[in-house]
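Only one protein chain is missing; all other protein chains are in place.
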Amino acid sequence: MKKLLPLAALVLIVVTVQIITEWTDTRFYLTQLTMSAYYALLIIGLCVVMGYAGQISLGHAGFFAIGGYLSAALTTHNLVAYQNSALIRMLDGLGVLVSGQDIYGDALIAVTPWAACAVAVVSAAVIAWILGIPVLKLKGHYLAMATLGFGIITYRIVLASEYFGEADGISEVPAFQLLPGLAVSGDFGAREENYYIAWGLLIIGMILLRNLIDSRVGRALRSIHGSEEAAASSGVDTARFKLQVFVLSAVFAAVAGVFLTHYNGGIGPSESGVMKSVRYVAIVAVGGMAHLWGAMIMGVILNFLSLRGVFGSYDDAVFGLILIVVMLFAPNGILSLNWRGYAYMIFRLATARKQSGGKTDGPA
Amino acid sequence: MTVELFVQYLFAGITYGAIYAIVAIGFNIIYNTTGIINFAQGEFVMLGGMISISLLPYLPLTLAIAVAVLVTMIFGALLEICFIRWLESPSVLRMIIITIGLSILTREAALHIWGESIRSLPYFVGNEITTVAIWGARISPQVLWVIGACGLMVLFLSLFFQTTSVGREMRACAANRKAAILCGINTRNMVTLSFVLSAGIGALAGCVMSPITSTEYSIGTGLAIKGFTVAILGGLGNSMAAVGAGLLLGILEAFSISVLPLAFKDAIAIAILLVILFVRPHGLFGSATAAGLKEF
Partner (left out) sequence: MKYRSIKFIIALLIASLVFIPTAAADTVKIGAILAVTGPASFLGGPEARTLEMLVEQTNAAGGINGKQVELIIKDSGGNPEKAISFAKQLIEEEQVVAVLGPSTSGETMKIKKIFEQAQTPLISCAAAEVIVNPVAQYVFKTPQKDSYAAQKIFQTMKDKGISKIAVLAGNTGFGKAGKAQLLKIAPTMGIEVVEAEVYDKKSKDLSAVIAKIKANKDVQAVVNWSIVPAQAIVAKNMRQAGWDVPLFQSHGFGNIKYVEAAGAAAEGIIFPAGRLLVADMLPDGHPQKALLTEYIQAYEGKYQEAASTFGGHAYDAYIIATAAIEKAGTDKAKIRDAIEQIKDLPGTGGIFSFSAEDHNGLDIDSFEMITVKGGKFVPYGNALAAPQNVKIQ
């Protein structure tokens, strides 16, 4: 029950926010809230890898890009030229192809978003699994370098491949019809449903991860973070647990990539850049490492502000400043601070000044 | 491949390699005294170039470079004193994030101070089209300056660490910090000194390479990533290994162009690094026991 309460509160807040925007005629806030929710989905996945399994990953934008790019490429590349090949006919037989017209009226055959999503997410999982086996044996800065390297390779491949649109990325990605009448798309008319899709997904992600953390796996993970040697000697299969969590977080990142790409109608190379990965790691740290709620809240807030362009040309600078200040003064994350204590302290200071002010002002 | 082409690739590779190696040595100096990777290392290179270019209208070239190196050293010391010195046994991840934050802040400050345009120092000898012929290949004399300056810096550093008492004290910090404190070494000052030293060599490298590579506010990030790669490839903390690894990576990159499309150059270099890490998880020249002792 105690576990359910915060989630119920989150659902309530999500609904309340939508109703408030409806009332105040500020529905446009939902656009950035939707996008931030997808980034937060990646961030909570990364939070479990970093905070609970104790493994740093500087390559998570790579998994996001694998999800987003594969889904975008498969649903936009026109297969009309190959429509008579055996493979295409077979795929058509399986019902994973969709034919229609592009916006200029030419014939178009492409993979359906559902099939593309499955391919993208499974690919990310398989790549994470293959990569994870050797990489997770590394430690400290070597692990950081290896994951960073993975991120760079993804970025380079995306930027150099004709199939992924090189520097321009992929545009005109179609809507993702989840259910009849419910599609992931950036159309102005579909804003509320997309807001709920994104936050629904994030809440499901939170439930999954909360359960994972409270399960046997979670306890094993915490023991790994505490001391890997101790955990291993008490019979915890550390390598397997680390790998499972790493793959799970890659899946979270890929799902976020797929959905955000369909929502945005496109994806560009900047999504796979090193700076993005660094940003995700930093947000997890600011949220407080082993603190799922903190990571989620910071993920939503920081992305929301950035996507609204609140800081203008100082966006990166403000972000850097937040990193430094939080890490200097609140190394366990911004939410670990004793807010009630501070409020009380400020209150005390304010009242104390008033009292002392009354005394000292007189003679002066 | 003709001899001429071979030499041409070789010089290109050594030039890249020397620059990577200097940045990697900067990482290593700080890593040795603190156990952290200072991701703002690339920013020292950028600052060295930018400050010397800004001073050039008022000072002769050598003096401009000297002042730029000095200013960057002070900047390095300030970074350490303001953000790192007073932290009580900070975790490594916390330090990584603080230095990443510092790097971002420095870069953005540079953008707002100097603008987005590219600048460069003039060639030390001759101009943009001066070349010297070596075994049939033709290269800019500035390439020799870069290689020479990097070589001298390596020589100076190894002399400094081997023969001077301050250098030996810094090495003692690197070997065992607690023991160093017990011997009466002020480890905090040694940490500040390591920041000053790596800021200085970074800035000098930034000045020497500026005529070839040009300088703009954002060059730091790319250099930091390359330098980090090289430091890891060599084995963290080992400056001589960083020189070897830097040259290896640079030459590999230059020769990879002859067989592969240029667009995949970085991907190839990193893929090789990953393979090496999987086989030798502590770098090419690093020792497994030493890597095991360093905490994360």
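Each chain gets a letter, A and B, in the order it is written, and its residues are counted from 1.
As a convention for this text, a contact is a pair of C-beta atoms (placed from the backbone, for glycine too) under 8 Å apart; a residue touches a chain by one contact, two chains touch by 3 or more.
Model, not experiment: these values are computed from the prediction.
K.L.:
Please pick, from A:L201, A:A220, A:I297 or A:I322, the residue that touches the omitted chain in the full complex.
P.N.:
Of all options in A:L201, A:A220, A:I297 or A:I322, contact with the hidden chain holds for A:I297.
K.L.:
For the full complex, which residue in B:T62, B:Q162, B:N186 or B:S258 touches the chain that was left out?
P.N.:
Answering carefully, the residue with contact to the hidden chain is B:S258.
K.L.:
Per the definition of touch given earlier, which of A:S99, A:S171, A:N211 or A:S233 contacts the omitted chain?
P.N.:
A:S171
K.L.:
Using the touch definition up top, pick the residue from B:G13, B:G48 or B:G76 that touches the left-out chain.
P.N.:
B:G13
K.L.:
Footprint of the hidden chain on chain A, which residues?
P.N.:
5-6, 9-10, 13, 17, 20-21, 24, 26-29, 31-32, 35, 103-104, 159-160, 165-169, 171-172, 186-188, 260, 264-271, 293-294, 297, 300-301, 304, 306-309, 312-313, 315-316, 335, 339-340
K.L.:
Take the complete complex as the reference. Which residues in chain B touch the chain that isn't displayed?
P.N.:
Considering the whole complex, chain B reaches the absent chain at 2, 5, 8-9, 11-13, 15-16, 19, 108, 111, 115-120, 122-123, 127-131, 133, 137-140, 209, 212-214, 216, 218-219, 222, 253-255, 257-258, 261-263, 265-266.
Here, only the chains that are shown with their structure count from here on.
K.L.:
If you average the Cα atoms of chain A and of chain B to get two centres, how far apart are those centres in Å?
P.N.:
About 33 Å, centre to centre.
K.L.:
Would you mind writing out the residues of chain A in touch with chain B in their complex?
P.N.:
Within the complex, chain A touches chain B at residues 56, 134-135, 137-146, 148-150, 152-153, 156-157, 159-160, 274-275, 278, 281-282, 285, 289, 313-314, 316-317, 319-324, 327-328, 331.
K.L.:
Which part of chain B faces chain A closely enough to touch in the complex?
P.N.:
Its residues touching chain A are 37, 83, 87, 90-94, 96-98, 100-105, 107-109, 112, 221, 225, 228-229, 232, 236, 261, 263-264, 266-267, 270-271, 273-274, 277-278, 281-283, 291-292, 294-296.
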